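With one protein chain held back, the other chains of the complex are shown just where they sit.
Up next, subunit A:
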Amino acid sequence: MSTPEADLSLFIPIIQTNPLAWKMRQNASGFAPLNQKYGQNDKEEYNEGDALHRALEHIRTVKEKGAVEERHLQTVEDIAWKSGLAPEDIDTLLDVALSGPFAEAVKTRMLKCLIPATLIPESAVVRAFSRLCASNCSNNTKVLFFRWLIAMFDFIDGKEEMNSLYGFFFSFLQEETMSCYICNFLYLLTKRENVKPFRVRKLLEFQSKVGMQPYLQALLSLYRSFCPDLITISLPPKRKFYFKTTDSIWQAAVCIVKERNQKSPLPSVKLTIGTAYSHPQKKKWNSGCVIPMPTSSHVSKEEQDEEGDSSSLEVMLSGQKSFPLEQLHTFSQLLDNIQDVELPSQMCSVLKSAPLLHYLNCIQDETVWLRLSYWMSQELKEGCTWCKVSNYTSEEEFRKFLDIIISAQCFLQEGFPSSEVFLYKSLPLWDGISCRTEYLQLLSWIPLGNFSEIKPLLCDSLTQLFFTSSIYHKCSVLYSLKQLLENWLLWHAMKVSMKSTLSISADTPMIALNSVSELIYYVGWLSTIALRLEKNSSFLLHFILDFFEMVSDMYLNYNLPLVVIFPRGVFYPALLTSDSIALNRLCYIMYRYRVNLTASKENALIYQERLKFNKTYQEFNEYVTALVDCLWTSTSFEKDHYLYIDPQILEKTKIREYKKSLNLINHPALLPYSINFLLQGWPNEKELSLSSIQKKKWNWYLDYLLLEELHGLHLFMESSLDIADSASSAHTHPAHKTPKTCMSEPV
C-alpha cells in the first residue's frame, strides 16, 4: 500500500498564494492536465455554475464503473480548485464519491477536490461517513476521507451530529493504518461528555499495543484534561508537534478560494497541543519566576463536594459542560464559551493568557485574587535578585518575570496588591540599577491611595536613591512618577464617571485630591533639587517639564478640581535656560495653566475653596509677570521684581543694555533665532545689529519665531499679552506691552 501522505503532497509540492501560479503548478505537475477544450479564450464565456451543474449531474447518474467522462470530472476539478464548491455541491460530490461505482483513482480525485467555497454542511459529512461505514471502501479512500475531515474541520457548519457518532469514529481506531488520523480527528471532535471509562480503557489497551505514539499521547492528554480522575499522563517536555501537518495544501487551497471570492478567510483555529505543554523543565521544581500554562483543574468541584469516595461515573453522566482552558486561545473563543469556562488550576497561569485576564476582569470572586496574590508575593520574594532570598533566578529571568507582571497590570489597568507590597519591602534594599526599567514600572502602578500612607514607605528610600544616582536614573524616576500621576488621574476620572451609577463615599475625591497634590509637591521638590544637582541639565529639565505639562492640564483633561502650579525651582531654571525648546515648553505650560485656571473658575468646588485657590492665582500671576518682564518688557531686573539684582553689580558685568539681555531677541535660548532672522532677512547687511529688530521688523520676527515651530511661545503671547491694539502695536515698541494676569478673585 502506498503511504497516504506521499499521495497528496506529490501533486502540488509547493504552496502558492497566487491563484494563477497555483493553476500553472497543477498543470506542470501533470496531475490535472487542462482539457484543451477549455482554453484561455473559452473560459471567459462559459458559465461556471451551469458547467458544474451539468458535470455533477453526469457524475451522479453514472451507473457502471469506468463510464464517467473525463471531461466532466475535469470541469469539477477546475472549478473546485479555482472557486471552491458550494455546500450543496460538496454534499453531492461527497456522496457520489463514496457510493458511486468508480475506480479507486477517480474516487481519490473527487475527494481531493472537495474544497468548500463557504462552508461544508454537517449533514453531508454525516451521510458520507455512514456511506463509508456501510460500503466497501478501500483503506486508501477511508484515509483520504479522514484527512479531508481533519483539514476541513473548521469549515464544517456544525459538530453536534458528528459528535453523536463519536462511538463510530472511535471504533475506527482498531484499523492500525489510519489510527494516527483517527486520533487527530478525535482530538478535534472530543468533548468532555465523550470521555467515558470504557473508551479510556480502550485507548490504554491501544497504547499497550502501539507504545508511545505522539498522536496517541495528544489524544490521551486531551482525555486527561477533560477527566483527570480517569486517566493521567505526563508528556515528555521536548516534543512540539503531535500530529502530522502534511495536509496544509488543502487549507492553502481554501485560503486561495476565499481570497478569490473576496471574503476574508475564516479564522482557522487549530488546536495546538505542542506549545501549550512545552516549557523548559530544567529548573528546580519550586524555583522562582516560572509561570505555568493554564490547565484545567485536576480535581473538579463535583469531586470535592462528594463525600467519601466519589464515583467518577456519576460525574461523567451528569453531563457537566465545561470548556477546557487548554483550548482557550482567543477572545472570540472566550465569548463563545464564557458560561462554561473554568478557572485554571493554578491561578498564576492567567498572567500568560489574555482571554483569561479578560475573564478574571469580569468575574467577582475574592478567592481568585487571593490565590494570585499568595503566589505572586512568594514568587516576587523568591525571585528578587537583590533581596537574595535564594539564588535560583538570574537577573535576566527576574526581569522577564517583572515584565509579565507589568504587562498584566497594564492589561488590567491596575496594580496587583502583592506587587505594591513587594515594592515597599524591597525598595530599601534596591541598588537603583538591577532591573531598573521594570522595577520603576511597578512604581507607576501603585494604586491611588492616601499619599501620607504611601510616602514613608516609598519616598524615603526613593529620595535617597534619587539624589545619589546618575542623571539617567533621575530621569527614569521622574518618568515613572509621571506615569503614576497619569494612572491616578485616570482612576480618578473613571471614578467620577462611575459616580452616577455607583455610590462612592464622599471622602474618596478628597483623598484623591490630597494625594495628587501631595505627589505633585513631592515631584516639584525632587525636581528643584535635582536641577541644582545636575546644573540645570536640559535633558533633566525636559523630563520635569513633561511631568508639569500633565499637571497643568489636570482640570480639563482629567476633570480633577485642582490646579497646582509648579515651584519656583522649576520655573526659573526653565525661564533662564539656553535651550529654546525648554523655554517654548515653559510658555506652553503657562498657556495651559491659564486655560485651566480660567475654566475652573466656574467649578463649584473650587469656588468653595477659593481662598485656598487665591494662592494658586497669585503664584500664576507672579510667573506670568516674570515671563513677560523677561521676554517682552525687559523690566525683570528692576526693583520689586523677582529677579531683582542690584544695578551696581549688573554694571560691573559690563554688559551693554543688560536690561534687555533676557528679552525675545537677546535671551540665550532665542539668540540663535534672532541672529538667523537677520542673516536670512538681510543677507547683505555688513553689520548685525540686534537692536535693529524693532517696529515692523519686530512683528516679522514674531512671525519668524512661529515659523520656527515655537508654538508654545506664540500661544502664551496670544493668551497672556494685552494685544487688543495689535494693529497699532506694529508701530509701538515691544516694551509697551503689559502682562495679562489672572484675576485673583475667581468670581
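By definition in this document, a residue touches a chain if its C-beta (ideal position, glycine included) is under 8 Å from a C-beta of that chain, and two chains touch if they have at least 3 such contacts; residues count from 1.
Everything below uses one rule, namely that contacts and distances are computed from a predicted model.
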> So which of "Centromere protein L", "Ammonium transporter", "DNA repair protein RAD51 homolog 4" or "Interferon alpha/beta receptor 2" is the UniProt name of the chain that got left out?
Replying inline: "Centromere protein L"
> Among A:F416, A:W488, A:F620 or A:F716, which residue is in touch with the absent chain?
Replying inline: A:F416
> Which residue, A:E193, A:D229 or A:E259, contacts the hidden chain when the whole complex is considered?
Replying inline: A:D229
>> For the chain left out of this view, which of A:E379, A:D553 or A:D629 touches it?
In response: A:E379
> Which listed residue, A:N163, A:Q327, A:S345 or A:T635, touches the chain dropped from view?
Replying inline: A:S345
> Any idea which of A:C410, A:L457 or A:L533 touches the chain not displayed?
Replying inline: A:L457
> Pick from A:V200, A:I471 or A:L690: which residue touches the chain that isn't shown?
Replying inline: A:V200
>> Give me the subunit A residues in contact with the hidden chain, please.
In response: 200-201, 203-204, 207, 212, 217, 220, 223-224, 228-236, 284-286, 292, 295, 298-299, 301-305, 307-310, 312, 318, 320, 338-339, 343, 345-347, 361-371, 373-375, 377-379, 382, 390, 412, 414-418, 420-421, 424-426, 428-429, 447, 449, 453, 456-457, 491, 494, 498, 501-502
